[in-house]
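Note that this complex is displayed minus one protein chain, with the remaining chains in position.
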Amino acid sequence: MMTQKTEKTTISFSDEVTSRHGGETLTACYQCGTCASSCPVARLDSSFNPREIIKLSLLGAKEEVLSRDAIWQCCSCFNCQERCPQNVEIADLIYALRNIALEAGHSPNIYSDFASALIAEGRIVQISKFVEKKREEYGLPPLKPVGVDDLNKILSATGFTKPEKTEESK
Amino acid sequence: MEQPKIGVFLSDCGKQLSEILDFDALTSFVKTVPNVTLIARGSEFWRGKGLQTIIDSIKDKKVNRVVVAESLTKISDINIAQAVENAGLNPYLVEVIDLKDHCVWPHQKTPKEATEKAKAMLLAAIERAKLLEPIEKIEFPAKKSALIIGGGIAGMQTAVDLADLGFEVNLIEKQPFLGGLSARVGRFFPTDDCAICIQPPSSDVKTITHTSRKCVYRSGFSEIPNLNILTNAKVVAVEGVPGNYKVTIEKKPRYVDADKCVACDKCVSVCPVETPDEYNANLSKRKAIYINVPTVHPQVYVIDEDACKFHDCAKCVEVCPTNAIDLDQKTEQVTLNVGSIVVATGFREFDTSAIKEYHYDDYPDVITNLELARMIDGFGPTGGAIVRPSDGKPAKKIVFIQCAGSRDRRYNPYCSGICCMISLKNASLIKEANPDAEVSICYIDIRTTGREHEYYYERAREMGIKFVKGRPTEIYADEEKDKLIVDVEDALLKRFLDLEADLVVLASAMVPAEGTEELAEILGLDLEADGFFKEYNAKLRPTETKQKGIFLCGGATFPKDAPTASLHAHSAAMKATKFLTSGKIVKDQRTAVINQDYCGDCEFCPVICPYGAISLEPTTEDHFVAQVNELLCEGCGVCVGTCPLNAIELRHSRPNQMEAQIKALMSMNGTSKPLVLAICCQECGHTAVDSSGMAKMQYPANVRVMKVPCAGIVRVNQILEAFKAGAQGVMVVGCKSDGCHYEVGSENAEKKMDSAKVLLKEYGIEPERLEMFKMVYIEGAQFAEAAKMMTERVTKLGPLKLMVTEGGET
Partner (left out) sequence: MKSYVLFLGCTIPARQPNYELSARKTLEKLGVELVDLDNFTCCCPPPIQSINLESSQAVAAYNICLAEEAGLDIVALCNGCFESLAMANAALKKDKKLKAHINEILAEVGKEFKGTIEVKHFLQVLMEEIGLEKIKEKVVKPLSKLKVAPFYGCHSLRPSKLLQLDDPERPTIFENLIEALGAESVEYRDKLKCCGGLLKGISDDTALSLARDKLVKTTKAGADCISTLCPFCFVALDIGQLQVKAKFKEVYDMPIIHYSELIALALGVAPEELALRSHKIKADKVLEKLA
């Protein structure tokens, strides 16, 4: 009823992550490593280890997590999320970290291309005239119009920021 | 009944109270109240000379009702009641109020207002005392016998304890043999002694050397005269009340006559049927007729009716030298009449086939700790050899996986507590017998918290057992290497390991025994979210339940090791003797009373009673009325608050008594603020008021407190009475919903107050004038804040405008 709770005055990185779409379950992790051994990428690329990324996030190593290439190496296969005994939404968590990283200006350039195409034409891959002609040859019906305007309104309403291309990121 | 002669005893606690309250004014006021025949002032009245004054006044027949203004009422009233009873007056003709904590301390700064409130409080106590009635004690017979459900290590110990104390004990076990889980685990940690030897402690009377290390055979457990052991039997129904339970038991047929079987084993040698041996975790086979181990109890063979061919074969019947086998035995029903029941049904391993990535269901070389324990046991299916179940070859590389199904939100979110020790034990035993074996344990955390447990972990490391901090994602079979591969990341090394294994051992979670849900239904017990039986209070009463005569022990409440199970068993035995020793249960009759003429058979009260104390009984006119079982009734009054026809009253908290208090408390103000009535439950609510006073929290004197057994007793018409009597605001103060001493009272009251608010609106009364508060008894500050808040709120609303009814009354 009227219990006094002392308010936190600083937002830690882990708080920042848990307040994001997809990042809500970060703090449930108890570092068992099931995600790491489930991960097809981690075995091939020692710079990517989901357990490590979560640990660094929990410890508050914001700069390290956001600026390194690691978080972009996830292939979104969801094997980790499927097997996690604490129901940590690891793949979604990686999205949340990427969202934060992107806002801070870190991301591979290819994402900029995806975003441009999405904003311009409502699709992440452009349909070339060549392909349209092929469709006609195959007897496929012409493509219906895309709701680009509505899409852009939604992107605006959700604070979608188009990532800029940089020299440094891959 | 003679006219009430009320004695009023005012203590001023070493003159502390008279510094604030005008005791002369109080005395003068009390003198004017009719039926007051004696007024006494003193320092204290709950002990010493003061108490003697009360005793003398009763003996001298000057008073037949006692009102005492004393402090620490929750303690002092017990003393006073005792003394009153000894003096020859019924102890329930006493009303004790707390002028110190309810009046002086909280209103220190306003002595005049405090004195006015004190007058109102005294008046309320006196008016209530006038209406009090004597309440007698009633006795219920209790059978001096107990039933223990479950013949494992805990159940057996409780059985022996109770039998030692001279009670008639019935021990029932659903398997054909006693011993439970501990009979199969081989060794007990941390001492690695033989589990079977420890099974039941020997009775003090029977052995000379008082040690517990005797197996069933050596302890003579089975021969204790007042211990009746029923195996192959389970409980199917329980009726009755604490002290007098009628239990229906179903005994499955053994097909072997216990009085004739000489355990010669001839039947086994001729039996043509082989079937997997579940005792040995299906690692070996047994015959359809069998016995587990030679030292088991009872030493009577049993036929597995699903495997046996019965009269199509009957070879065993032919060969038995004593004609002990009877293939026509039928299921029997046995009824037992017992006073207490102890539940000792234990736990079992979680079915790890649910964890598909571990392939327990389709790789024979993936086994559980229990199965491994059977292998390690020299008397087990492999004679102590650690082998691969798939091909019988020796297992040289063994990998343990901890937390298989524990600490896992997909299966069992809790930690099962004992599996780290079990794995360390099994791993060490393997290494001891096979120093060349490669043993690894994959863990998330190693938990070795008990006495001598840490040493176990040290020893395991010294023996060269490898520890991998990581939970494997999957086990797969490598046909080329003819090994299982455990895919795990060693988090400390940040390295991926593909551990080769001949045998993978899953440290499975421990879950409640099979049949726990059904048994809970039968006994009327609650289960926690984890599926185990719910203790009455985990900290202070861990072997009791909400059923007065039913107790819990052992793994039935949560997985535990042998030492803890023993502690638990002895505790349960002690608790179970509560009323068995005297052979009776004594209660006071502060119970609910139903006016059968008013009862409308609406069924609200049997449903709402948290103790199942109300039942509907047929009367002669093919009509049902509610009836209260006084043994089960706890005197909360929730039924009173629920009955739509005012057909129930609670003795000692009758409506007329409550209304008299309300009127008196609201009869005088003396402050500039509007009167607020606070109806507080005796558990948390009223005690929170005590706490606020003891801490000298300040709140205004227009707030007047009334005690009730449970907030659930409050009826809507009493709220209206309060407003009619002069209250401008009403507070109902109860326990927090999940901490209600009477289970449902607080929540029930809250719902009622919500409907009451709607009704108030109809009467033109602002619904904000009524408020329900829930607090814990130590939250004195909460009460003070609530009292201040209500006062402010009601002051802002202005004076109450009661609607005029058609009859012209307000």
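Letters A and B name the chains as they come in the text, with residue numbers starting at 1 for each one.
As a working rule, a residue touches a chain if its C-beta (ideal position, glycine included) is under 8 Å from a C-beta of that chain, and two chains touch if they have at least 3 such contacts.
Not measured: the values here are computed from a predicted model.
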item: Touch with the omitted chain, as defined above, among A:55, A:68 or A:135; value: A:135
item: Interface residues of chain B (partner: the chain not displayed); value: 356-357, 476
item: Footprint left on chain A by the chain that the document does not show; value: 20-22, 40-41, 44-45, 72-73, 75-79, 81-82, 89, 91-92, 94-96, 98-99, 102, 107-108, 110-111, 114-115, 118, 122-128, 131, 134-135, 138-141, 143-148, 150-151, 153-155, 157-163, 170
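One rule holds for everything that comes next: only the chains that are shown with their structure count from here on.
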item: Interchain centroid distance [CA atoms averaged], chain A/chain B, Å; value: 48
item: Chain A contact footprint on chain B (complex, rising order); value: 357, 403, 407-410, 444-445, 469-474, 487-491, 494, 496, 773-775, 782, 785
item: Residues on chain A engaged by chain B in the complex (per definition of touch); value: 1-2, 28, 30-34, 36-38, 42-43, 46, 49, 51-52, 79, 83, 85-87
